[in-house]
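Omission of a single protein chain aside, the complex is shown with its protein chains in their original locations.
The chains carry the letters A, B and C, assigned in the order they are written, with residues numbered from 1 in each.
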Amino acid sequence: MSAQNSLTGRGLGGVGEAPAPRRSRLNRRLLGLAAALLALVLLNVAMTPNFLQLQTLAVNVSQVAPVVIVALGMTLVIATGGVDLSVGAVMAVAGALAPLIFGSGWGVANPGLGLAAAFVGPLLVAAACGLFNGSLVSFLGVQPIIATLILFISGRGVALVLTNGNLQTFTNPSFTWLGTGRALGIPVMGWIALALALVVAVVVRKTIYGRYLLSVGGNERAASLAGTPVATVKIWTYLICSTLAGLAGLIVVAQNSASDAARIGNLMELDAIAAAVVGGAALSGGRAPILGTLLGALFIQLVGYTLVANGVPDEATFIVTAAIIVIAVWLQDSRRRT
Amino acid sequence: MAESLLRMTGIQKAFAGVPALRDASLRIGPGEVHALVGQNGAGKSTLIKILTGVYRRDAGEVLWQGRPVDLKSPREAQGAGIATIYQELTLVPQRTVTENIVLGYEPRKPWGAIDWRAADARAREVLSRFGIELDLHRALGSYPTAIQQLVAIGRAASMEAKLLIMDEPTSSLDEKEVETLFGVIRGLKARGTSVLYVSHFLDELFQVCDAVTIMRDGRTVGETRIADTTKLDLIAAMLGRDAEEIRAAGRTEFSVGEQRAGEVFLEARHLASDRRLKDLSLEVRAGEIVGLAGLLGSGRTEAARAIFGLDRVTGGSLKVGARAARIRGPRDAVAAGMAYLSEDRKVEGIVPDLSVRENLTLALLPRLSRLGIVDEARERRVVEGFIKALGIRTADMDQPIRELSGGNQQKVLLGRWLALEPRLLILDEPTRGVDVGAKLEIQSIIAKHVEQGCAVLLISSEFEELIEGAHNIVVLQEGRSVRRLSNPGVTESRLIHAIAEQPDDALEAAQ
Amino acid sequence: MTASLDLDLRRFTRPLGGGTHLTVWVALLALIVLGGLRYDNFLSAYNISSFLGYNSMFLLISVGMCLVIMTGGIDLSVGAVAALASVVAALLSPDGLIVALPGGVATGLLVGAINAGLIVGLRLPPFMATLATMLAARGASLVVSDNRAVSVDWGSDFTTLGMNKIGPLVPWTIVIAALVVVVAWYVLERTSLGRTVLAVGGNAEAAHLMGLKTGRALVFVYLFSGACAGLAGVFLASGYGAGQPLEGQGWELAAIASVVVGGTLLTGGMGSIPATVAGALLFGLVFNLLNFENGLGVISLSAYWQSVIRGAFLLVVILLQVRLARPHPTKA
Partner (left out) sequence: QTLPPLEQKDSYTVGFAQSESNNPWRIAETKSFQDTAAQCGWNLIVTDAGGSAAKQVSDVDSMIAQGIDVLFLPPREEDPLIPAVKRAAAAGIPVFLVDRSVNPDVAKAGTDYVAFLGSDFVDQGKRAAEYMIEHFEGDAGKIIELEGTTGSSPANDRKTGFDEAIAGNDKFEILESRSGDFSRDEGRRVMETLLQAHPDVNIVYAHNDEMAIGAIQALEAAGRKPGEDVWIYSIDGTRDALQAIIDGKLEVTVESSPFFGPLSCDTMKRYAAGETIEPWVKVEDRIFTPENAQENLAGAY
């Protein structure tokens, strides 16, 4: 234990030998989560019929991908000490817009452009939602849960107004590919989610934005005094979160070949928060364990899959999920007494 | 000595495998004022927290009034008659002054409801012992650190304890308040209360303490009657050095050489802010240390905040580098070449969960990154350098800063600003809570930067530091700069006089 | 001069929750005046009493939530707990109010105790702990009710609680809710326990080091919130004739919004019960007003527009608060 020595043998201003970097607390937590995930997989192998099939993987990936994408953004927001309740509503808005765009007269006349616009347009609108949330939080100092509650309440209403409340169904193979296409046997959106997770993880670790993010969440006043552009960082964070939610909305719509403004993204905020927190994020801010979020989402997904696949009744599913959340959060708890 | 009130022996404690206490002991007699000294990180606060049930000890024995005890929480400790003022302010900033004083011991009406009238009366009485009067219904957090510290002391002192523990109670107090505090301590002693007193101001110990325990690297390395020792011996024991070696060093590492000051870097004229600053005029030159002196609440911190763009400037003018500057916030200030080490380390300084490295480079980040990517290799080199240069005691640069002792946190924060190579360094109580050794180091680092042409605005409650360190001292009263004293030639009595004289006379003199 | 004026104003507004919480009262009053002027029968006894009856449930959970939030926590389980308690109360209703009422409240207390155990005992973050109990309570209510609404016994006296009024104007439920509000206010303002609640929210570590019984305060708020939700569930069963396992979805957010619009900070340490009451009534009133507006037939607002308007309304209240309640914006 070189760490032990490092506290001794130092005179006035002495430094002593540089000890090996310690395994951080976060890593221990991640290992715990990974172990739990592995245990769950093994349990399924033993218990669940036909578990070891590529199709099982594909099903789980397709079900978890939108949650992962939203949870990535949510993790960033949580890292600032905030929370974004509006993600589900933003999904609905983006999801409602896409078919409106490529299904419009113009979109049908210019399929290529229409398709492009059906991606970009909704994402821009989603970004604008993030800008709105972020501005309320950072310029007006509104508490995040309330600031984002506004769009949580009215965002879905906007989506419903846009579609006049109708379920919009469509056939557009190029768009649907986003939700149903596969590469190497795995749904395309799974690859998208994975790629995004990597990008976000690198952003958090390596970029100045990532560092600012953690300092803003860790101690906003100190960060601000050190010249961190607090407002900008927060606005970008909400913007990123909303844009990712918009993307998830597009994916869900593509998956279903239908956009149901009343339903898309329902309760997504809770799923995303749960994934982030099970993954090790602290709601008080200052931590952004992206890999943890990924594992957390996978874990929750697999729990759900296990219960459904083994015929646990719906009512019991609620209770079992509750128990698992408790155990998962408890196991990785770092606040136990010293 | 008569039978001990408290006896701790063989105490050990490790955090995540890293030992903080290896073999600590402590013995306090009844009615004794006992000092506990040691370098930053020696384990003083940890020992206190073990005694009061904040942490559980790994090994060792605690005898309280002759009986072995195992206090499990601060509340149990209080129940046993131990009241504590912890090093980090432990009050509730959102709640009122009265509440913070009576919380947990509220006076009741016959039917059990809190008697707020009586509570206010008690609070007023407690505060009056320190000669301060506050709006009892204002949120405590709206008062400066020093006031909060006094409230914390007042609260603890009013608890009728057998042992009162004070972990660096004077770190943010001015001389006057320190005097008052000593009065209170003597009063307690006279009533038979023991006091455990932790401080880095060794001079203080000789004024009030009866005995002293010295700690080094988690061990108790000595215990003696205060009358049998000298400051030099204490320092030597704390550092584990020879007394002669220490004698070579001066009182402070500052010494005002002949003024080689360069051009004026900062010039404030009749500056006023929306806080408490009313009329501040001063100039700071490159290579010069300008001290700000004043009583508690005279607006020194506010002066720094206004200059750094933290408070809204409502009047007057500010020139930076000979040009009129509009500083709208810390970012502007940093861009203009300024750095500000604030007085409240915990609230405005450290980002607790981030590592020493990340804390140290927080302000420097833009310069360490290209296209938004942080050059970590370079970052590590920079941090390595500062850990060495400042003698920061940390397991490694990736240790969360919250796990460092207070003095070492302070050094990291100083490093944060020095790394910027600022042209003006604003230091608000830079050596608060820092041990003698580290203090000298910090002072010498500052001195070195000044030699290299850095301008420094130094706020300090320690006269010694100002007198020996500053080329010029600007005296503040009630938010106005009333006098400017130049070194050499400033003496403690002149300074005290300038600080305390009637505002009207002072203003006249300043005209 | 201004100082003394300030002081007088403060004294005057204190019973309403103090100056910073005043916005919500102003908004509430403004809406009532608007409704009274614009719509016939808006201020009729019928509308007032049914408004109060329905909103007594939200008042209860908002007040419970307020105490929880003051500690810096959150209770997401309230809606599901109300549903569970309504089912339990409905099942007990043949034995009369005297059994069903305590039964429902005890159900709430039980979940509150579990919350407290998870948060204080196992040290889980309140958000996750109560998210779990929200799921569990929902599952339990479905199990207990066998997946469907449970009819109350209309023959027993159980429904009198939810359906009877004192005179034409005052439902019993609002009287009880008001009593609970007063109790909460008293505990908060006049007892050591209440002050500890605020201290924990302000700085939990400091409160612990100050030797306060922080655990007890936390246990109390979650029990209280659970009991409030349980009582709301009893009101639900008694006032609507059935235990409803699926009711209460989104109630937690409504309660949080009421608390926050009342000026309480989610970070804990301060807040006001009277202002929370105003916040809860304010949100209820918006629904009521929208129904009346639709009745005017000038514009028929679709359900979707209604939710857009509700969000916009929340925005307006928040903007007002930002402008009025924070006269001294200071940086950093």
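FYI, a contact is a pair of C-beta atoms (placed from the backbone, for glycine too) under 8 Å apart; a residue touches a chain by one contact, two chains touch by 3 or more.
As the structure is a computational prediction, the values presented were derived from the model and not from experiment.
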Neighbouring displayed chains - absent chain, whole complex: A, C
Identified contact with the non-displayed chain, of C:246, C:265 or C:312: C:246
Candidates C:27, C:57 or C:280 - the one touching the absent chain: C:57
Which residue of A:258, A:283 or A:323 touches the chain not shown here: A:258
Positions on subunit C contacted by the hidden chain, ascending: 39-42, 44, 46-47, 50-51, 54, 57, 142, 145, 147-152, 154, 163, 236, 239-242, 244-247, 249-250, 287-288, 291-292, 294-295, 297, 300, 302-304, 306
Missing-partner contacts on subunit A, residue numbers: 48-51, 53, 55-56, 58-59, 62-63, 160, 165-167, 169, 180, 252, 255-258, 260, 262-264, 305, 308-311, 313-315
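Rule of thumb we're sticking to: only the chains that are shown with their structure count from here on.
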Intercentroid distance (Cα basis), subunit C paired with subunit B, Å: 44
Centre-to-centre distance between subunit B and subunit A (centres being mean Cα positions), rounded to whole Å: 42
Overlap residues in subunit A, where contacts from two or more other chains coincide: 221, 224-225
Touching two or more other chains - residues of subunit C: 331-332
Complex interface listing, subunit C residues touching subunit B: 186, 189-192, 195-196, 198-199, 201-203, 205-213, 269-270, 328, 330-332
Subunit C-facing residues of subunit B, complex: 54, 73-75, 77-78, 84, 86, 89-95, 99, 103-104, 106, 112-114, 155, 274-275, 309-312, 329-330, 348
For the subunit C and subunit A complex, residues of the former touching the latter: 118, 122-125, 127-129, 131-136, 138-140, 142-143, 147, 253, 256-257, 260-261, 265-267, 302-312, 314-315, 318-319, 322, 326, 329, 331-332
